[in-house]
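Note that one protein chain is taken out, while the other chains of the complex remain in position.
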Amino acid sequence: MSAMAALFQNPDLQYALWAFVKIFIILNGMLGIVSYLIYVERKVAGHMQARVGPNRVGPLGLLQPIADVGKLFLKEEFIPAEANKVIFHLAPIIAVVPALVTFSVIPFGPAPFFVTDVNVGLLVFLAMSSLGVYAITLGGWSSNNKYALLGGLRSSAQMVSYELAMGLSTIGVLLIANSLSLGAIVAQQSKFWHLGPLAIPSWNLFFQPVAFVVFMITALAETNRAPFDLPEAEAELVAGFHTEYSSMKFGLFFLGEFMNVISISCIAVTLFLGGWSGPGPASLGILWFMLKLFVLLFFFIWIRWTYPRLRYDQLMNLGWKVLLPIALANVLVTALLVFWGILP
Amino acid sequence: MIQALFVALSAIAVVSSLLVILHRNPVTSALFLVVSFCSLAGIYLLQHAEFLFAVQIIVYAGAIMVLFLFVIMYLNLKSDVETGVQIAVRRGIGWLVGAVLAAEGLWLMARHWAPGPTSLQPAADTDNTRAVGQLLYTRYLFPFEITSLILLAAMVGVIVMARGRGHASRGEER
Partner (left out) sequence: MIPLSWPLALSAALFVIGAVGVLVRRNALVIFMSVELMLNAGNLAFVSFARQMNSLDGQIFVFFVMTVAAAEVAVGLAIIVNLFRLRETVFVDEVNLLKG
């Protein structure tokens, strides 16, 4: 027994256990948010289309996600005959894991509300979004179905193209904050910018508006959402890369897509909207973070049900010929302004 | 603790590299190579190279291997068929040369030519990315600019090669 007590005094082990508890809380919290995000999307979509969304299951349809999960678990799962079994099973897992890893570097609030603050936090986010490309590529290829393969290849080309513009748009933020660590970026946005009697929080939304717009558009393309969801377009490619997926594997792809949406929104809040900083004591930080996060998530849902889908060549045109030069110009202008001392 | 992590990551790297060259299906080889790259990235992190850890995953695992997978899927390659005496003879010679290389490496290691840990103290806790950036843009500025020229040349070369001959007018119709 005293050996166990001595073991617990080990600081490495304590750190690991504390991190494990935080990860457990964040994981379950995010899973809960994802399932209710799907419900909110269906409700909002319904109201935008002049109908009421799901309202049968439970009061106001609030138990709909639970019914959905139950249905997905109970559906028959079949695997196409010629499919590559291992990769077929692996692809939905790869869809979810990088998005979850991103949550470990996001500062949800001050001191104990984040798992870790690595000093290359922004690069970890970019690395995980690069790894997310594999899920769709492998899912499309392993299904042994030409529609799925086309959807997978289109999607991987799209995601790789928009990653460039996304990375470049975050460089402006990096120049202003002078650090890659997400905690330092939030700390830089906690200050106020005084314009006479007016005190505006120094959010990067005001200092880097172009980068914010570019980041949000590329975030839509990276998560394969709305106007950029040709790879999973129902009317075009049967169901794109997840044609052959059923039951919980499809559920995992769906979950992975929304998890990606939430993680990119969390990063956008951290980089551009000031993270957890807001009026009032710092311990309210996590509530401010959640509020900003929900605003961005509503924005994602709103865009999906408002705009028509972009054709694939229009999509690639936008990524390479419009967003990439704009992001590069933004880096140049920001660098000049920081060098001349105009921007903080 | 760090040593245990290093041993675990290097075991993963070696096993997945072996599976890269042993597996018949090129897609599986590519995926094992991705695993190998990610474990190497972990080892870079243990060697206090945080910027390289992130860049390894972004560039190698996230871009280069995606390109490989793209080409393999585009060419619709099935598993390799490796039967026949000539091929087996060539394979045997290949393994023999590899064994000779491995023996050389082991012999060098056994003679302890690689030094152990030095008495140098690790540098002060400056941000690795900041230090790499400062070095890259002052002392290594010229190679940095040359690298951008290399990338430009590669991009132009790939576009010219991918278009093929006689397709020059096809791009202007849109």
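As written, the chains take the letters A and B, and residue 1 is the first residue of each chain.
Keep this in mind: contacts are C-beta pairs under 8 Å (C-beta built on N, C-alpha and C of every residue); 3 or more make two chains touch, one makes a residue touch a chain.
Note that the structure is predicted; figures quoted are calculated from it, not measured.
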Quiz item: Can you list the shown chains that the absent chain is in touch with?
Solution: B
Exercise. Could you please point out the subunit B residues that touch the chain left off the display?
Key: 2-3, 6, 10, 13-14, 17-18, 20-21, 26, 29-30, 33, 36-37, 40, 43-44, 46-49, 51-52, 55-56, 59-60, 63-64, 67-68, 71-72, 74-75, 77, 80, 82, 87, 90-91, 93-95, 97-98, 101-102, 105, 108-109, 112, 114-118, 120-123, 128, 131-132, 135-136, 140, 143, 147, 150-151, 153-155, 157-158, 161-162, 164
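Keep this in mind: only the chains that are shown with their structure count from here on.
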Quiz item: Where the CA atoms of subunit A average out and where those of subunit B average out, how many Å apart are those spots?
Solution: 28
Quiz item: For subunit A, which residues are in contact with subunit B within the complex?
Solution: 12, 84, 86-87, 118-120, 123-124, 126-127, 130-131, 133-134, 137-138, 141, 149, 152-153, 156-157, 160, 163, 179-180, 313
Self-check item: In the complex, subunit B residues that touch subunit A
Solution: 1, 25, 27-28, 31, 34, 50-51, 53-55, 57-58, 61-63, 66, 69-70, 73-74, 127-129, 174
